[in-house]
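Removed from the display is one protein chain of the complex; every other protein chain stays in position.
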Amino acid sequence: MKTNNKPLYYILFVAIFAILLPAAYLSGLLSINTISIWGRYFCFAIAALGIDLIWGYTGILSMCQAFFFCLGSYGIAMHLVLQKTSLPDFMAWNKITELPFFWQPFHNAGVTFALCLIIPALFAFFIGYVLFRSRIRGVYMAIITQALTLAMWLLFLRNETNLGGTNGLTDFKTLLGFDLSSAQVKLSLYLVSFAVLCLAYIACHRITRSKFGKVLQAIRDSESRVSFTAYKTANFKLAVFVLAALLAAVGGMLYLPQTGIITPGRMDVKASVEMVMWVALGGRGNLKGAVIGALLVNFLYSLCTSWFPDSWLFILGFLFVLTVLYFDKGLIGLVATVRQRIPGLHFKTSQTTNRYVADSK
Amino acid sequence: MLLTVNNLSVSFGGVHALHLDHFSLGEKELRVIIGPNGAGKSTFLDIICGKTKADSGEVIFKGKPVLGKSEVQIAELGIGRKFQKPSVFPELTVYDNLLLAVKTKKDIFSTLFFKVSPAIAERIHDVAARLQLNTVIYKQAGALSHGQKQWLEIAIVMLQDPTLMLIDEPAAGMSDEETEKTGALLLELANTHSIIVIEHDMKFVEQIANHLVTVLVRGKRLMEGTFEEVKNDQRVIDCYLGRTNAQLETL
Amino acid sequence: MKCSMFKSFSLLLLGAAVSFSSCQQGASKSGTTDSTATASKETVKIGVLHSLSGTMAISEVSLKDAVQMAVDEINAKGGVLGKQIEPVIVDPASDWDLFAEKAKELLIDKKVSAVFGCWTSVSRKSVLPVFEQNNGLLFYPVQYEGEECSNSVIYTGATPNQQLIPAAEYLMSEKGGGYKKFYLLGTDYVFPRTANKILKAYLLSKGIPKENIVEEYTPFHHQDYQTIISKIKRFAADGKACILSTINGDSNVPFYKEFANQGLSAATCPIMAFSVAEDELRSMDTEFLVGHLAAWNYFQSNDLPENKKFVEDFKAFCAKKGLPGGDKRVTDDPICWAYTGVYLWAKAAEKAGSFEVSKVRNALYSLEFDSPDGLVKMDPRNHHLAKPVVIGEIKPDGQFDIIWKSAGLVDPQPWSPLTSPDKDCDWVNHNGTYAKK
Partner (left out) sequence: MRHFLRPGWILLFLLCSLRGRSQDSASIYVNQILQPSADSVRTNAIHRLVALRDPSTFPLLMAINDKKLYLLDNKAVTTDSKPSGDGNYRLYTVYPTYQLLQNSSGQPLLLPPGKLTAVDIPRADRLALVGIAPLLNLFSNDVQKRMLAYSQVGNLQDQSTLQLVAAAVNRETDENVQRIGREALYAARLYAAKDETNAKVYIDSIALNWSDNAATLLTSYSKEKAFSPAAGSYALAKASRLEKKYDNLQRIQNLFSGLSLGSILILIALGLSIVYGLAGIINMAHGEFMMIGAYTTYCMQLVFGHQAGDWFYVAALPLSFISAGIMGLILERLVIRHLYSKPLESLLATWGISLILVQTARLIFGDLTAVKTPQLLAGGWQVAPHLTLPYNRIFIIVLTLVMVLLTYLMLFKTKLGLQIRAVTQNRQMSACLGVETRQVAALTFFIGSGLAGLAGCAITLIGNVVPDMGQTYIVDSFLVVVTGGVGKLAGTIVSGLGIGFFTKISEAFFQAVYGKVFILLFIMLFMQYKPKGLFPDKGRIAEE
C-alpha cells in the first residue's frame, strides 16, 4: 500500500533538528549542552518507537523496555570504562582484583557493539519465549514484565553484580578514540542519534505497513482470530518483542555517551512506567505519536525541573490521567479531533475520516 | 470420511458440556447442527478447531488426530472457523482483514517481505464482491454493520481456503434478505468445501440443510437425519418445547 | 491529511526548541533573595544542585535552605568582593542522569562560579566528570566514602577517618562498653561498602578476630529485617556485640523497630549509626531509637555560642521564609557543612580577590573558618576539611546527647591508610592521588 504523504512536514522536522539546531549552535545561539540534551531525547524516542511497536501495534504492554535500554547503555559503558582503566575503580573498592569474565569481551569495540544488541535480544527472546508460550497476555504480561524489571533493578543495584551498584558506571573519557567532552564529538553524537532515529522511524514505518505489521495489529485486535487464520502468533509476538528490545538497546547505546552516566535508576519502576507513558501521551499505535511523546515529555521534564520543581509531578500525573481518560489516542489523536471540530478544516466526509484513522494507524 | 469424532467429552467445573459418542462428516458435505441453548454446539466446534481442550475422546480429520494440536496446526490442516460473535480485526480495513486471511506462507519472513501479487488482489476483490463487501473494502472493519461483519468473517474463512469450514450462527443479526443470501452462499460453498453450520433460525436451516441435520441436546447427540425427519421427530419437538418452540411452530 | 496534522507538531517542536534555548539562556528560576538591600547591582552566580523532588528531597531540601541562608547572610553583609551572590536553584529530582544534565546547565549555560550540591555518592559521581571537564567547583557537604581526590570538588563532609574510626575506637574502649564483636550492617551502595571495608580493616588491625566481624547488606528501601535481626540476636547473645550501621533512609525505622521488638536494646547491643542525623529524626517518634548512638562531626546540641546562634538563625530563617517545618526545623551535620561551604567559598574568593575557580581553589588550602562547629580548617594539601568528631546518644526529642568528642580537629584522610596505605591525595605537591613511597 502506497501512502500519499506530502513529504513537506517530514522535511520540516528533519530540517529543524538536522540543520536548524546545529546551525543555531554553530552560530552561538544555543549551547552545546542544549544540543546534547536533544540528542538524548532522540535516544528516548528510538526506544519509544520500540514500545509503540510492541504496545501500540501489537497490544502487548511490556514494562521491561527500560531494562533493555539499560542493557544497551551498560554494554557501551563497560567498554568506555575499560578504555580508561584495566580495572574499574569500584571493583578495587570491593576487593576484586581481577576483571570478572563477563567484562572481558567489552575490551573490543566491535564485540561490544555486537553484544549490546545480542544480549538484550537474547534476554527478550528468553523472556518472550517463556511468556508467550504459556499464553500470558494483557495484564499478566504487564505485571510479570514489571516484576522482572524490578528484580533486575534490584540485581543491578547489588555491588556483587559487579556493575557498579547504585552508582552505576560513570566518568568516561573517550569513545573510539574521540574525546567525549569535546563539542564536536557531542555534536556528532547528536547528529548520529538523529540519523538513527530517522532510520529507525523509516524501518518501523516499513514494518507497520508490511503484512507483518498488519498481523501485529490483527493480534492486538483479536489474537484468537489470527491463530485460527493459521498465523503462529507466539512467533510474531516474540519477533516484535525482540525487535522492540533491540530498539530500546540501540537507544540506550546512543544515550550513554551523551549522558555520561548509567545507573540502575534508569530502569526502576518509575522509569519503566514513564517510558510507556511517552507513547501513551504521544499517541499509541502511531509512530509519530511515539516520537513526539518521547521528545515532548522529556523536554517538559527538563523544563519543569528548572521552573516548577514542586509541581512537576502534579503536571505529569494529571497529564497521565487526562491522556488516558480523554485522549485515548494521545496528542496525535487530540490534534486529529481538534482539526475535525474546527469548521474551516472540516471538509471530509465521515467515510474518509474513518479511512484516515485507519491509515494513520 | 473427512471428519470422525468418537466418544468426545468435556466438562467445565463438573458439568458435562459435551459428551458425543459419535459424529462423522463426509467430503463436501454440509451438515447443520441444531439444538437448544447449552446443548454444546459451540463447544463442539471449539474442540475441533482447538480453542477448547477436550477431556477425552478422539477427533480424526483427514485420517489424522486433531486433539492436542494447536489452533495454528489445525488451521493449517485445513479447518476454518467462523465464530458466533463476529471475530474480525476491527481496526484494520476490510481489505487488510482479507489480505491476512489469504492462504499463503504465514511465517514471519514471508509476511515481512510480502508483496501483493495481482492474483491475490484479484482473489480478494473477488471474494469481497461475492459477499458485497466491495463497496466498503477500504473501510475499517470495526465500522461495519453486524451483518457485514458476519460476512467479512465468512470471507476470511473462505480466503483461508480450508477443507472444512466451521460456521457458527452465520445468520444471527441479519435481515431476511441477507439471511437468504448467506444461505445461498453456503450452499454454493458446499460444492467445493465440507461445512458444519450451527444455526438457530429454523427457516435458515431449512434453506441450507441439503443433507443431514444433527440435533444436540445437553451435550449429547439426540438424533441425526434429514431436515424433514428432524422436524417431525417428537423428541426434538419435546426438547424445543417451552424454549424455542415458537420457532418450530412457524415451520 | 496526516501531514497537516504533523505540521502543527513540527511547529510545536520548533517552538519548544526555541523556548528551551531561551530558558537555557537565563530564564531559569533563580532564587534571588528578597531580604537584602541589593547595594551593588553586580552579582556573582552560584549554582544550587539539590534534589527538591523525588526520594532524596526529604534530605536535600534542608541543604538548599542552609545554602540559601548562608547566601542571605553574606549578601546582607555586603556580598563577596562587592558583588551580591545570586543563587541559581535547579531541581535534579533525585534522578542521577538529571544531575549530570543540570550540572552542565549550571556550568555551561549559567556560567556559575561554584556549585553547592549533591547528597548521594551516585549523584556526586554523576556530576564529577562534568565538573572536571568544565573546570567547575563543587562544594559537597555530606560525609562520604573517600577514595576520591578530585580537583573540582571541595569535600566539606567527613572522610571515613573523621567518622568511622573514632566511632569504632569509642565502642572498643572501656568507656564505650568494651565491645568485642561487630556487626557491620549497611544498605548496599558504595558508602556502606567502602565504610565497612575500612572498618573491617581497622577492627582486624586492633586484634578483633575475623569471626567476630560480620558484614551484611540490604537493598535500598528494605523493609523486612526479621531474618537479619534474628541473626544479630544470636550474634549478640553474649552481650559483647554492637552494630555499626550504615543503613540509609527509610530502612532505618523498620530496622530499629524490629530490633526493639525482638527484645534487643541499646543496653544489650547498641547501634552506632553513621547515617542517622537530627533532620531525619525531626518528626519521627524516636522511642525505639533512644539510647542508640551516632557518629558525626556536628550535632545541634553542641553548646558553642556560634552554634546556638546558628541554630536560632536557621529556625528563624525557615520560619521567615515560610518553609515547611518553620521554626521547628533542626540543624544537623550535612546542614552545618552545606552552610559552612558557602562561607568557605566566599572567604576564599575574598582571599583570592577573584571568583576564578583555580584561584579560589588555591585560596582554600589551609583556610580557617569559625563554623557553627567551632574553628575548622581546610587541609593544606587537598580539598577536605579538618574538623572535630563527636559521638552522640539519641534522646527522646530526636536530639543527641554528646557523649564523646575528639580532642581537637581530626585531619581528613581521603585515602584510608588502612585500606590504601600506598595512596594519598595531594594537589599542592602532586597531581591529586599519588603513590606514597
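Letters A, B and C name the chains as they come in the text, with residue numbers starting at 1 for each one.
By definition in this document, a contact is a pair of C-beta atoms (placed from the backbone, for glycine too) under 8 Å apart; a residue touches a chain by one contact, two chains touch by 3 or more.
Note that this is a predicted model, so its numbers are computed, not measured.
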{"item": "Which residue of A:V130, A:L199 or A:V338 touches the chain not shown here", "value": "A:V130"}
{"item": "Residue of A:I143, A:L176 or A:V338 touching the missing chain in the full complex", "value": "A:I143"}
{"item": "Contact footprint on subunit A, counting only the chain that is left out", "value": "61, 130-131, 133-136, 138-140, 142-144, 146-148, 150-151, 154-155, 157-158, 269-270, 273, 276-277, 280, 310-311, 313-314, 316-321, 323-325, 328"}
{"item": "Touching residues (missing chain, whole complex) on subunit C", "value": "53, 55, 57-58, 61, 174-175, 178, 217-219, 221-224, 226-227, 230, 233-234, 237-240, 249-250, 252-254, 257-258, 260-263, 265-268, 280, 282-285, 287-288, 324-325"}
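As a working rule, only the chains that are shown with their structure count from here on.
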{"item": "Reference subunit A; chain at largest CA-centroid distance", "value": "B"}
{"item": "Where subunit A and subunit B are represented by their mean Cα positions, the distance between them in whole Å", "value": "43"}
{"item": "Subunit B and subunit C, separation of their C-alpha mean positions in angstrom", "value": "73"}
{"item": "Rounded Å distance, subunit A centre to subunit C centre (Cα mean)", "value": "34"}
{"item": "Shared-contact residues (touching 2 or more other chains) in subunit C", "value": "none"}
{"item": "Subunit C-facing residues of subunit A, complex", "value": "5-10, 12-13, 16, 20-21, 24, 29-34, 36-38, 40, 89-90, 93-95, 154, 157-159, 165-168, 170-172, 181, 259-261, 263, 265-266, 288, 292, 295-296, 299, 301-303, 305-310, 312-313, 331-332, 335-336, 339, 348, 356, 359-360"}
{"item": "Subunit A contact footprint on subunit B (complex, rising order)", "value": "49, 51, 70-72, 75-76, 80-81, 83, 87-93, 96-97, 99-101, 103, 106-108, 111-114, 138-140, 143, 156, 160"}
{"item": "Interface residues, subunit A side, partner subunit B - complex", "value": "207, 210-212, 214-215, 217-218, 220-222, 224-233, 235-236, 239, 285, 351, 354-355, 357-358, 361"}
